[in-house]
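All protein chains but one are shown in place.
What follows is subunit A.
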Amino acid sequence: MGMSAASSVSEAMKLCIFDLRRGQHEGQELDKILYFFPADLPFPTQLSVIGLSEGLITFTRIFSPEAPCEVIEAEKHSHVFYEAECDIWMVMVVEKSESEAIWRTAALRSVLKEVHSLFVMFHGSIRALLDREPSGGLTRTHLYYFIMDYLSDFLSGKKLHLPNFRDSLKERGMVQMLTIGREAALEVQSLVRVLESCAGCTQSYSLIMFQDLLVSTTLSPDDLVNLFTYTVMRLTPDALSAGASSWSYLRKGSTTSNASGSLLTSSTSVLDRYYSSRDTSPVGVRSYQVVRPLQHEKWSKGKDGFLVTDIWGTGVGSLSPSSPTIWLKQTEERMYLCAFQHRSLTIILFIPVTSVHNGEQGLPVVKQQILENASSKIIKVEEKLSRGWGGENAYHVSGYRYLLVDGDRYISRASPPGKVTTLTKDSLVAMSKLREEVDLEKSRAKCDGSDCEKDQEICIRAKNGAWVISRLTRGKELYMVLEKANETLLYASEAVEKFSDRYCSGVFSL
């Protein structure tokens, strides 16, 4: 069953990770492959994908040494490149054959970026893993399970649904925030203070979410994006009740998670293939202990309100599961992840592993502290936020379909997915194309080193009469589709102006 799923998927998408520093001698080419999806593809085919990628990276360096190959557009496929770490490349190959297969390069690349930075958060950098164990077996095993688990989120039925034109009013790698009133904000603030004191150490961080919207955090923006993404994927109440009809900016429509695992073929045999073809590795794959933080249905809510999982295995000499840990980019430190949930409110504390006495034995103390000191505040905050919460269409602005991105702060807000789906295909394709154009200009401005002041306005009236609009100003971006608008440009401009004044504090107003 696994195999058949994988091969039917293979026609639509390939994803590989390879290391330019490995396998440079004839006969050792396989050594450069760190990951390949679909895993059951014959080696010659895998090597031909990687050979083309390598060839073009080298070729484009002749003219563009600083920024080598980013994308290959062929008649039937797009090859999207991402240099995740120095000399470690990720390449995704997607088909263009069917009518839904209209891609935006940057959107696909952000999938690569996301999976890589999540991987680093849990396992550390790929290079560090390779250095730790030069045979590559450890790295391959970790990448294999991690990416398979990650990709299963895109699976619906037997097909992978990668972001296409229908997602042109979405932005991956961004955080969505809950707008709260002043009073609630004060309550949240005081809760944060209590939580920090519970952690009992100054280097701890907190993350508070309502549904899948951010309420408050003390994390750095980089770390926030990763942890926000992970929380939405696996920890929010919706994520816990996996498969149930859930509302989420990130996940809506893209996945039903009960498909988990179907991408995983008989994994050990797949990984073994890289070894059986060479005889250098004395280490069998099975000997690696694999942590799979993205595995589905592994988190649950305990009686005390704390979220528990056995993903990290069980501690030595104890029956209780080991506590989850992650790497923070900002402090380059391993942290315990301690999550508590009360109804729609999810609270996560990050505590440096080094600061907890007796290793994991110290964590229950922290938890006890939270239950004793913070419960009442948590209940209060949850009630307050629930009362003020406008439901899944809270950020719908009637007449508008929009996406608002603050690139400096990694924050975005968009029309609810349910509303975006009312747009016609033509409007969405037009928006996708417009965004591709804007993406290019942004990346060029970045090459010139003058990105901060890019100021641009594009209003297009498409063939179907819809207005497709983009505005760029001071690191902020606004994309908008107006389908039922009047035909004059002035009317469309005015609509943008109104929106900007009302919802963006006039940032996009002239």
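Just so it is clear, a residue touches a chain if its C-beta (ideal position, glycine included) is under 8 Å from a C-beta of that chain, and two chains touch if they have at least 3 such contacts; residues count from 1.
In this section, contacts and distances are computed from a predicted model.
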item: UniProt protein name of the chain not shown, from "Ribosomal RNA-processing protein 42", "Vacuolar fusion protein MON1 homolog", "Trafficking protein particle complex subunit" or "Alpha-1,3-glucosyltransferase"; value: "Vacuolar fusion protein MON1 homolog"
item: Options A:His77, A:His116, A:Lys442 or A:Lys476, residue touching the unrepresented chain; value: A:His77
item: Residue, one of A:Lys303, A:Lys463 or A:Lys484, that touches the chain absent here; value: A:Lys463
item: Interface residues of subunit A (partner: the chain not displayed); value: 26, 29, 44-45, 47-48, 51-52, 54-56, 58-64, 66-77, 102, 105, 426, 429-430, 433, 437, 443-444, 447, 455-463, 465, 489-490, 493
